[in-house]
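All protein chains but one are shown in place.
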Amino acid sequence: MTIEIKNLNIYFNEKTKLQAVNNLSFNVKKGEIMGLVGESGCGKSLTSLAIMRLLRKNASFSGDINFLGENLLNLSAKEMTSLRGREISMIFQEPLTALNPLHRVGKQIAETLKIHTSLSKKERKEKTLELMNEVNLKDLEDTYKKFPHELSGGQRQRIVIAIAIACEPQLIIADEPTTALDVSTQTQIIDLLKKLNNKKDHSLLFISHDLDLVGDLCHRIAIMYAGHIVEIIEKLKDAKHPYTKCLLDAIPSPLHKGKDLYSIPGRVPTLSERKSGCPFAPRCPMAKEKCHEILPELLEKKDGHLVRCLYIYR
Amino acid sequence: MNIKVKDHNLIIGGVILMFLLFIMGVSFFYLPHSVTEINTKLKLSPPNFSYLLGTDNFGRDILSRLMKGSQTAFLVGIISVGIGSSMGVLLGAISGYFGGKIDEFIMRITDAMMAFPGILFALMFISVFGVGIENTMIAIGIMSIPTFARITRSGFLREKELEYIKAARVRGASNFRIIYHHILPNVLSPIIVAATMSFSNAILAEAALSYLGLGVQAPNPSWGRMLSESQMYFMIAPWYTLAPGIMISLTVLSLNMLGDFLREHQKR
Amino acid sequence: MIYFIKKISIMTFTLFLVSIISFSVFQIIPGDPALSKLGIEASQEQIDILRTELMLDKPASIQYFYWIKNILKGDLGESIRFSRPIKELIGERIGVTLSLGVYAILIAVAIGIPLGILNAKYNNTKFGVCLSIFSQAGLAIPEFWLGIIFLIVFGIIFKFFSLKYISFGDDPISHIRILTLPAFALAISRISVVARHMKNIILEEEEKDYVRTAYSKGLSMNKIYVFHILQNALVPTITIIGMLTAGVLGGAIVVEQVFNLPGIGTLLINGVTTRDIPLVQVIITYIASVVVIINFLIDILYKIIDPRISI
Partner (left out) sequence: MKKIIGLLAVLMLMISGCGKEESSNENTLKTKVDGGELVVRISQDMDFLDPHKALAAGTYEVMFNVFEGLLKPTHEGKLIPAVAESFKISKDNLTYTFKLRDGIKFHNGKDVEIEDIIFSLTRIGGDFSGNSVVKDLAKNIKSIKKIDNKTVAIELKKVDGTILSKFTTAIIPKDIVDIEKSPIGTGPFKFIEYLPGQKLVMEKFKNYWMTGVPTINKVEFSIIKDEQSSILSLQRGEIDLYPRMGSIHISTLENTNNIIVTEQNLMQILSLNNKVKPFDDIKVRQAIAYAIDSKEIIDTLDAGLGKSIGTNMSPVMKNYYNVETEGTYTHNIEKAKKLLKEAGYENGFEFTLSLPTNYRFHADTGVIISEQLKKVGIKANLVEVEWGTWLKEIYAGRKYEGTIIALDGKIEPYDILNRYISNHRRNFMNYESKKYDEIMKKITQITDEKTKIELYKKAQMILAQDIPVVFIMAPAGIIATDKDLRGYTPYPIYVQDISTLYFVK
């Protein structure tokens, strides 16, 4: 078990206290690629920032995130700083702005090695070139000296990945790494992540809103809605929870030829609009009157398949 | 309403400004002593009961002259901001909206005008059209046109590209309607921030001009003039110099703070 | 390279506009330079001789043409009041204004930037509030009043700074010592401008993604500030220095008057009161051109430093 999150709550205290993530619990096994999927605003990115302890000052959190035998939420800033980059690292969505525009890309990779390893300058350069090679970058010496704005989106994301895997961390969190890229580069990056995961034994938490993408890449998938995990499954096709099923129907695919595309009625409730009971109840086609009152448990129905719904597997 | 530290600009700036506006308001109805009547026996007397802030070298009450001076100060501010903003926004709108040759031309003129340090511009204007409060106001007004033009232009350039403008054009709205109804309201907040800033600059400029002997005319009191007249008596009657200096600084400080608050507020 | 050429052409056109403004403004000035030169004793025919001598009787456009031709040839014409070549007068005194201006900008930047950083770091704390009020106060105090207070407090009460101007050539140390007071009077309000800009830029940079990447790499907050945020913040700071030049030169005119420094500021005020039109026109064009040129250089420097933009 690389990381285990239990009853994670995240609040925002602007004028009043709003709950963004509601006692989230899930874990990521060693070497596993765990998908975290949900519409925007469901709290998936917040979770990743909570793990990295990079939430804004006006956010507060509770619960525990056990990683390498410690609860990350209780670590001091200094301890957390030494963890970041060495044991946990992150890949961001916007490659264009994720890199410091004034530093050469090679140097930005070497910086991580400089902090966490005692390699000499020359050794760091070699390791950086090695890493750049691993992420399938071409003419390494030349690219090393380039500035971020002189590289393409795909190349820049490879640099970010190189930075993430520099110190062989236990866990890499990828927060929608391919959303900003065109489709062809997207598949190259996904293959790269798959290859790296197989070669090294680090585990990968892959956050996205694209169900298809997550379906192929991840060993297990957790579907989030309005701050809760509603279902954790291995294969998308055996999804049971109505929200997941609706999402699947909404994906245009040859199977549904001729039928008009299904779209879920209503919209995702904002933080202040969340009420008691099952979060999906107001939009759930199978919603019963009880759904609005009780918040269902996330129960394990069949080996590893967890669902948060009163009427499934009754 | 839990007043957070963040709003300090509003609180302090607002309080000082209210205090100054209160003084100005009172000055319309009541002044402790006549502003022009002199009695030379009491000249340069230190603050005492009947003259709360002491008297100047003609024995006139400094407090009432400061209160009357607040009218001039705000008048100078309002009129010069009026001139500066109306001309500036107009120029900025035209050059921002239409772009091309006009934009290039107007921008070059504003560059040239901005090259003259503010005080220099007023100096030139006043030595041509003569001293006096009207010319001071016009001079300071013209001085602030380039800043307004710049801000409005950048606002227009930013808004012009957005969809809702294209949509308005598609609906056949006339240029004037688009400028007036659509773009201007969205560009208004940076203009308001600039207005507060140039209001305080106007007061500072009036003081500097009076120091150089070109500002508002005797005997009607202006803070700048009192400051320049009083500097000779600094050693003998320091209160005479400190009073106008502090009034000017307080007014400018409060306006700058409100400007900062608006600027921060505008961003969120 | 085209960017470079385009920039130069814009600059020359602006300079041309500047010269037109400062020349034409003084054509419609009341008061006759010849009379104020020869003074109240002079007879009418003497005044007329001087007027023709100075071509004051020719139409403005011709006068302007000759004026510009001479300037390009390096002959800035002769001051009526001092009956000496203006180039000489400016030459003698430009050193004072420039060293005062540079000194003031250095102070403003040296104090403004750290103040800006502190302001940004302690943005929403009590300490941060005091800092921002302090820096705003600097902007609120009129320069010349500040000058007078400095003059009296440091000049008389503490007998700290002498008032006799000593040029850099003669004795650099006391030159700097003497210019400290006026430079500070001039710099105080600029410090708050620099600090405010610095604070806003840093707050903006803090939100940027690369800062989050840096955190995720395990860099400590201070390191992130020094290596990442400040460097990115310094690039736009250079443009602030460009903006300061106009304000500093304007302020220098007033501060020189207070500290009685023989710079071109006092020369200008002297020229305006004695209607020494040629002198005033040249000085105003000179100051405006310095501002335009410095802003031009800053623009180019900004492009060179920031790799993102290629010339």
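For clarity, chains are labelled A, B and C in written order, and residue numbers in each chain start from 1.
Methods note: a contact is a pair of C-beta atoms (placed from the backbone, for glycine too) under 8 Å apart; a residue touches a chain by one contact, two chains touch by 3 or more.
Since this is a predicted model, take the numbers as computed values, not measurements.
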item: Displayed partners of the chain not shown (whole complex); value: B, C
item: Identified contact with the non-displayed chain, of C:I148, C:L179, C:V193 or C:I253; value: C:I148
item: Among C:N70, C:T273 or C:S289, the residue in touch with the chain that has been omitted; value: C:T273
item: Chain not shown, touching residues in chain B; value: 36-38, 40, 43, 57-59, 127, 130-132, 213-214, 217-219, 229, 231-236
item: Footprint left on chain C by the chain that the document does not show; value: 30-33, 35-43, 46, 49-50, 81-84, 89, 92-93, 148, 151-152, 155-156, 159, 162-165, 257-260, 262, 266-267, 270, 273-275
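Throughout what follows, only the chains that are shown with their structure count from here on.
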item: Where chain B and chain C are represented by their mean Cα positions, the distance between them in whole Å; value: 21
item: Separation of mean Cα positions, chain B and chain A [Å, integer]; value: 53
item: Chain C residues counted as touching two or more neighbouring chains; value: none
item: Junction residues of chain A, two or more chains touched; value: none
item: Interface residues, chain C side, partner chain A - complex; value: 208-210, 212-221, 228, 231-232, 235, 306-308
item: Footprint of chain C on chain B - complex, ascending; value: 4-6, 8-9, 12, 108-109, 111-120, 123-125, 127-128, 130, 200, 204, 207-208, 211-212, 224, 227-228, 231, 234-235, 241, 245, 248-250, 252-253, 256-257, 260
item: Contacting residues of chain C [partner chain B, same complex]; value: 10, 13-14, 17-18, 21-22, 25-26, 28-30, 124-126, 128-129, 132-133, 136-137, 139-145, 148, 152, 156, 196, 246-247, 249-251, 253-254, 257, 268-269, 272, 284, 287-289, 291-292, 295
